[in-house]
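One protein chain omitted, others in place.
What follows is subunit A.
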Amino acid sequence: MARAAKSALVLCMDVGFSMSNSEPGQEPPFEQAKKVIQKFVQRQVFAENKDEVGLVLFGTDGTKNRLAKDGQYENITVHRHLMMPDFELLEEIESELQPGGQQADWLDALVVCMDLLQQETMGKKFERLNIVLLTDLNVQTSADQLDVIINSLKKAGITLQFFLPFPLDGEDRADGGGDGPGPSAASARPGKGLSSQQTQGLEMVKNIMTSLEEEDGLEEVHTFRDALEKLSIFKRIDRRPMAWPCQLTIGSSLTIRIVGYKAVTEEKVKKSWTIVDAQSHQRDDVKRETVYCLNDDDETEVQKDDTIQGFRYGSDIVPFSKVDEDQMKYKSDGKCFSVLGFTKQELIRRHQFMGSQVVKVFAARDDEHAAVALSALIRALDSLKMAAIVRYAYDRRSNPQVGAAFPCIKEKYECLLYVQLPFMEDLRQFTFPMLENNKKFTPSESQLSAADALIDSMMLVEKDEDGESVDVFKVNHIPNPQFQRLFQCLHHRGVNPDDPLPPVEPWLKRALERPQAVSARCQAPLQDVKTKFPLKVVVKKKEQKTSADVFGSSADEPDAKRVKVDEEMEFNLAEIAAGNITSVGSVNPVRDFCALVRQKTVSFDQACQQLTHRIEQLLGNRSPEYYMKSIACIQAFRDQSVSSGNAELFNSYMQSLKRSVPDRNLQEFWDLLIQDALTLISKDEVDGSTISKQDANQFLAFEQKEEVQAAPVQEDTGDVDDLLDMM
């Protein structure tokens, strides 16, 4: 369900001198408004939205707009005409957006913006037109044109948003100012009243907004802080999800025309990173090549055309060509929303919701018969506390789902909420030991009351003066920090290519923390919990992973091969002695090496040389299966070296191997050596060694620490932490 069409939006910012006034220690409204604009443009640029944006400043020293004539519309500057925001705009805002020394009427500025929108959208299609006004309203305005302005806004279908340094209603004004405090903390501007111009301005804002959109209009008056932390600007121009028209069917004869929209779904970062050459920064300098090769010792390359696809069926691999697969696969008969039956809502467990979206289902637009029919279904389900179980298929190509459609009745509309439910194959039934009535873990009365008190002190829902409960930590009002952070870093690096990345912005950090008020409240109960519940980190017994653990289940094919590696560890010497081994081969290097050393047909040096040659070959593959084999080789090398009392060859090989780790990207392999404790041979083991026991121990450990700093931080490396802990 992609989204379509674009919007046009004009940012209209007051840069007049009053915007620079602020209480001591407070950020001036100008700076706050600038940040809002910056954040907005940043997001538009990096999310590569196609919306067009213009920037109009008022209160500027100069004048630059189409309407300026005869002293009218002065000190208003069209800084940027309507176009897609780009990196230059970001740079301009950063360097050129300065406080002005004048004041200008914000209604005049609004008219300039309307004119800009009308002139520059002519002949193009836009889904939405929006003007965003950022001002402190601290200027005398002439209200005589107000009705005309409202009418032409309505006529042109232009929506408005206001961003002010203070909230609309005086009630929670104390909570309004500044970008300082966290969501729940009361802020700073106590006692600061509004000037008469501001009071008058506020009335006009209310007047405009209510005439445009009735009572809902007031919801589009925000504080600067809201703008930063709740993405409020984006709400207006947010593209609407694509409609999915379909028919809800019950049996063969009852059909209702419906339209579905994706209402909730996880937004992901869309743009991916490309790989460029470190020196030239050119993408074309890097070529990527993928080759297919057989699993034999020579890694015989195979042309892509000579491969076919197959699937595992348990232990079998079944060749199954793409053509056959397409022909034989499950075919769905196109889009559908068919009721399979109705069930009690309580039988559908919240934690068994599957998929990554919630679809809202309405009756087809402008079809009142469908609306009535669907309404009957929604209301029937609602009063029976039931839900429909439906088969849902988005289209012919997509896989069918089974899901639940719940009734949803709101003040203004009704719909069904569709969520996917699991298939039998999706579920895992694990049994866990019981916790209650388990003597070892049963909390005592006093422990229970400590937990009780903790919960009471940490409620995130508070009662306001009117006795209504207010959620002080609404996750769905927090912008995804991943996007915020990514855009911040892109912006920073774009402007300052040689600087290190900036720290996470304080407001974002705060938004992810426990609200201060809650933190303060729960101090004592937490202390109580701390004393009543003994919690002790269990000192891990040697919890090292050996390479075999890591690869134990790794399922890398072929299985037989790995079995062989295991067997090699327990080879039978008698058998080897009987064989006729003359060099270290690639199939079973450990066996060959051990045989050579034992038979003494070649010198120890030579045997070692042959072995290291094989190890190097194996490491060239950089794949776990070969790592296993290499480790077995190194283990054998070490064992044989110790038993022949010759530490030098092994130690010098290991030292050179270690030096080559960063260049050959063998960190993972080195980790495995660490886990198997395959370190240098020390004096304690072989007299001739020049390495002390301590040096030997440090040999691997030291490398590990260095590596953590040097090596690129890997995904899914929680285990590296564990290793560090151990050392």
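One rule holds in what follows: a residue touches a chain if its C-beta (ideal position, glycine included) is under 8 Å from a C-beta of that chain, and two chains touch if they have at least 3 such contacts; residues count from 1.
Everything that follows uses one rule, which is that contacts and distances are computed from a predicted model.
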{"item": "Absent chain [UniProt protein name; select from \"mannose-1-phosphate guanylyltransferase\", \"Small ribosomal subunit protein mS31\", \"Trifunctional enzyme subunit beta, mitochondrial\" or \"DNA helicase\"]", "value": "\"DNA helicase\""}
{"item": "Options A:Leu486, A:Val602 or A:Val642, residue touching the unrepresented chain", "value": "A:Leu486"}
{"item": "Sole contact to the chain not displayed, among A:Asp70, A:Glu96, A:Asp144 or A:Glu425", "value": "A:Glu425"}
{"item": "Residue touching the undisplayed chain, where the options are A:Val78, A:Ile93, A:Val139 or A:Leu381", "value": "A:Leu381"}
